[in-house]
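As you look at this complex, bear in mind that one protein chain is not there, while each of the others sits in place.
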Amino acid sequence: MELYELNLYHLTEGLKAKKFSPEEVYESCKKRIDSCEENIHAFITRTDEVAKSQLNENNSGTLAGVPTVLKDNLCTKGIRTTAASKILGNWRPPYNASAWNYLRDAGAILMGKVNMDEFAMGNTCGNSAFGATRNPNDLSRVPGGSSGGSAAAVSAGYVPFALGSDTGGSIRQPAAYCGVYGLKPTYGMVSRYGLISYGSSLDQIGPFARTVRDLQLVMSVIAHYDPMDSSCFREKNYDFTHHENVSIKGKKFALVKEFQDFSLDPGIERAMKKTQEILQEEGAELVEVSLPVVSKYAVACYYALAMSEAHTNLERYDGVRLGYTVKDAAGIKEMFERVRSYGFGSEVKSRIIAGTCLTEPQRCEQYYVAATKVRTLIAQEFAKAFTQTDFILQPASPEMPPLIGSQDDDAMKGYQADLYTLPVNLAGLPGLSFFTGYYGDLPVGLQLIGPRWSDPAILEAGLVIERHTGTPEIANEGVK
Amino acid sequence: MAELTFTPVIGIEIHIRLKSDSKIFCSCSTNTDAPANTNICPVCMGLPGSLPHLNHRVVEQGMLAGLALNCGIRPKSLFFRKSYFYPDLPKGHQISQCDLPITTEGYIEVHDAEGNLKKIRVHHLHLEEDVGSLHHSASDGRLEGADTSYVDYNRSGTPLAEIVSEPDVASAAEAVEYVTTLRRRVIYSGASDVELEKGMMRFDANVSMKCSDGRWGHKVEVKNMNSFKALERAIEFEIKRQKKIMLSGGEVIQETRHWNDAKGVTTGSRLKEFYRKFIVEPDLPPLFISQEWIDRMKARMPEMPDVRANRYVNEMNLPREVADFITDDKNLADYFESCVKAGANPVRAAHWVRTEVLRVMNEKQLKIQNFMIKPEVLAGLVTRVEEGKLSTTQGKEVFDYMCSNNCSVDDAVNKLGITEGGVAGSALDEIIKSVLAANPDVLNEIKSGLDKKGKKLKFLQGLVMKESKGQAKPQEVAEAIAQAVK
Partner (left out) sequence: MKLTSEQVNDIALESRLLLTEQELAGATRYINNFLEILDSFKELDLTDVEPFSFAEVLECPLREDKVAAFPDAEAILHESEHVDGSYFKVPRIMEE
């Protein structure tokens, strides 16, 4: 067995026991990346030199010597950070994202910054200024998005874990498409400081890994109160250490009544059935909850809010202080227009215009303010549902990873596919995307949702399911 | 036909820089005099990924300023994003409490044209961040005609209070009194030093005109006034301009105009302004303020200047004009009161503060807080003069000596060779004896009765005064000489 194949937990154990050295782990992962990257194209920037200098730092933290990659919307001091947009040019942030600081302090080694949809707007990882990433399980298919690079890197065995961000499913959907585990934590659990914002009230950083226990390990490092993020919660007692003798006996798992009528890909349908059998076998109770507002209005509500927030988050890109710019503009307006028109991709431009449109005085009440009210209803509906159940079980996506380039021209149709993931962000809930097995050659993932702050409990439920499904194999399609 | 009359309807928006060490949303220093672009960080530069974190002191300063304007403090306020593109605004939006402010519904009293007190209602005061500062390349330093501009972001993120009045102001004079009184009260509250020369107070005015024939002109927003004088002139100009248009039957168009201080005119803005509904700032949760916190802030509010001036008049018998003068500057009034507390007669102390202290402050460009003579020390000097131990002239000499040499009253008296209580009795007799001995001719003239007008006598008195270094009482000298020449 090669070192790159080790899961995070085993890797940390082996490193602690000095069965192998951080240098050997680094070399193994680097070799793996070199052999697959040409086909998979997960990286925007590789940071071999940074990794090498980190190896000399003699860290003895929880993650000492463990290679990792970060989605390229997480700021890394002195290292190019692009959010997959041309507009950021070769920007090297003067500071680190807090989540990366925590990992770095714990000894994680940075192998690079990975691909994503521009400013996290997209669900294929194809909407990047640096080209598309391919699914390591099937190179003709998308890895999902927006955190496609992170999911692909973990799936292909580049690194045992990675960080991504999830605004409307950007961790959970690519995790399912690539056959790895991904957690979108409760909003406020992981500091967003240094995460390049898309929809600030929806964004949350979370981990990808190949086992649930690995997610627990990463969460124990990054779930950390940070005064730099005012939406970060203080003094919550998170305990991500339980992994032995965990049980879901007597716990309630709900299916959403309104979702039953929606069609699912056969592989996903089958996984849903299989998972319900596992849950029953483990002594859990299956129930049904009703989420009528969620099922009908969440998509519209989500996009209205995400775009309203996004267009203001993107106002700062004007070419004056950083990133792509022009030097020969006759006036400031011309400079702003040229920088932004060239720097942003067309999906981003559409969303900026939509967000501007929704928040104009004559439409603000009807759309933006209405959406904030619908969001209240959605949060209330979930809160009520969680008085009737402990968890909700549902797909992470209604379909298997599509072929690259097969996306529908009608963007809104693509958005409908996010119905299973984005309500979770609207209500600020945690969601676990978990591996259930393969359908043909493709992995199938589903999703568990819990009430706020139930992240440890969700992961424990994930551990129980994982005992039945086994851990995913490292995807080998990318090997040259 | 009756002559048409016009009533100006004016609302005023004021931006005041609140006093704090660090900026409103980050830990950078608020020192805007630092070299350009040195007090900057990811937050106030709006770098991708950065998030605001609110300064506790700024919230308290906002509360104090609000209380100084008789505003109520709201238990919940919220921040919004106010969007526009401008190179001095790093995020492309300003974080502002515009839609749900921290304090609301106050008032300031001013005198109307008839001299009666009237209330100018304050709609609200809200917290927001300032933008960077621009320097233009044009020869006159103005925006128009400048081919390039230079941005310094040191000011970006410094805390501001925006104070919006109701349109209750009816003249430029009322406007000036409103902002003057408001400024004084805010300084008293401790929320800001409002140093005008440092641009810590900026004004915009909404001016419209109501005509006696029932017409009501559109509202014109006049921006860019940075001094009381500019505010006054801009309003006067705008009133005249709008009146002229309406008199000729024209219509005042609703627009934003900029005050050009050099030319003394307002000009229509060629910058298109976008008015956009604000979205909630998603990176800052609501600001909750408990009643307990409000009570604590109320307890911290010092006596307001008008109340203080009344007390000086009623309890200390100060003339109204003197009381108003001293309370105009809180620090000066504090100095005065310490002086009184240390035992000085209030009327005399006020006189000393107003004349001598202020003179030296002006000469030496000093702030009263840094004045070399502590108020307790001045009280001692004032009392000695009052008790006649020192003459007024001597008192002033001692005062000047203390200012130049930074010493105590006793040291100054000794160094100046002053004998307290003056030169009298045998000391005076000695001097007179020697003066007479030195001037036998004069003495003879007087004795022979030739000094009919008393000129020679006066001459001798002068010599004695001079010999006593002014420490003898003229009356006593006159009497003693008269006695000696008999």
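Miscellaneous remarks
By written order: A and B. Residues from 1 in each chain.
Note that in this section a residue touches a chain if its C-beta (ideal position, glycine included) is under 8 Å from a C-beta of that chain, and two chains touch if they have at least 3 such contacts.
All values derive from a computational prediction rather than experimental measurement.
When the full complex is taken into account, the listed residue touching the unshown chain is A:Thr376, out of A:Thr241, A:Thr376, A:Ser406 or A:Asn476.
When the whole complex is considered, the residue among B:Ser22, B:Ser391, B:Ser408 or B:Asn439 that touches the unshown chain is B:Ser22. Annotation: of A:Phe161, A:Tyr181 or A:Tyr367, A:Tyr367 touches the absent chain (contact as defined above). Only one residue in the set A:Gly428, A:Gly450 or A:Pro472 touches the chain that does not appear here, and it is A:Gly428.
The hidden chain makes contact, of the residues A:Ser230, A:Thr275 or A:Thr421, with A:Ser230. Contact between chain A and the absent chain runs through residues 78, 91-92, 94-95, 186-188, 201, 227, 230-231, 233-234, 293, 296-297, 299-301, 303-304, 311, 318-323, 325, 327, 329-338, 340-341, 344, 346, 349-350, 352-354, 356-358, 360, 366-367, 369-377, 379, 410-412, 427-428, 452.
Residue-level contact of chain B with the missing chain is found at 20-22, 27-29, 35-42, 45, 47, 53-59, 78, 85-87, 134-136, 143-153, 270-271, 274, 280, 282, 284-288.
FYI, only the chains that are shown with their structure count from here on.
Residue ranges on chain B touching chain A, taken from their complex, read 42, 45-54, 81, 83, 85-87, 90-93, 149, 151, 275-277, 279-280, 282-285.
Chain A contributes residues 73-75, 81, 83, 88, 91, 93-95, 97, 192-197, 199-201, 227-231, 308-309, 312, 314-318, 320-322, 332-333, 336, 356, 359-361, 364-365, 368, 372 to its touches with chain B in the complex.
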